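Only a single protein chain was left out; the remaining protein chains are all shown in position.
Coming up: subunit A.
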């Protein structure tokens, strides 16, 4: 049985970021892949879709009188996604795992009567044809698999689940337009304002999707310079513990209620490893920590740890990494 798999594109108007390419890579293993865009896909996006063998992009045209801000309301996006899924006869709907996308996924599944999986790390087809999703739960301590028993499945896939890989055969994507008018329920909440914070061009990867993350905690005493230095030597994204963010030392924290990360490599500096922090990073493939307290809990879940002052250890490590890279 070959399935129709529909992938919601996060940023079609510019170009696709790694998490979207990752779900296109996973989608190909499940069936025929088509994409959904709520904006006109750019030439760059169409090139990426071509390389991933996507032959059809469904572009949703929302009513012209709907404000730009209202187009981002998750119930509006969900209705559009569900409408295309019905029109295209899709059996699997895939999204990246951001907070807004979880809302979109839930509402689309509600509309379609579909099974819902949030934060899948792997997807496969079982011998009986059922879609099976792998998830890592309880702060990465357990691996679970759940099977979807409905005909249609909606799944959000966490970043770094696979390495994005182009298809063996490329395609020439055609763009198919769909007019979708959101219901009154979808616009029941009004957008008062929507502000995008530019990432002041620091050139670092996005925390939620980076392959390497360096995070700083209370042990930095407010000086993130060594953390940023090591991150830049590694080409890593930067995060913090919740404490460090509450202190005003950094803006984004890794944790169960902050950004959840599962990179190839996580380096925690001056972070003790409180449960809510571990819940946000414990699924990382390799965990390294630097802390001056040999008894700190994060050492229990580490692959490699240095007991020492991060202000000494991090710059030395950064220099050695730069020397190795020859830069």
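The working rule: a contact is a pair of C-beta atoms (placed from the backbone, for glycine too) under 8 Å apart; a residue touches a chain by one contact, two chains touch by 3 or more; residues count from 1.
Going forward, contacts and distances are computed from a predicted model.
Chain not shown in the complex: UniProt lists it as "Electron transfer flavoprotein subunit beta", one of "C-type cytochrome biogenesis protein CcsB", "NADH-quinone oxidoreductase subunit J", "Electron transfer flavoprotein subunit beta" or "ABC transporter permease". Note on the undisplayed chain: of the listed residues A:44, A:87 or A:189, the one touching it is A:189.
Among A:37, A:132 or A:227, the one in contact with the hidden chain is A:132. Only one residue from A:106, A:122 or A:167 touches the chain missing from this view: A:106. The residue from A:13, A:44 or A:147 that touches the chain not shown here is A:147. Counting the whole complex, the residues of subunit A in touch with the unshown chain are 72-75, 98-100, 102-103, 105-107, 109-110, 113-119, 126, 132-133, 136-150, 185, 188-199, 206, 208, 212, 234, 256-257, 259-260, 264-265, 275-276, 279, 286, 288, 290, 294, 299-309, 312-321, 324-325.
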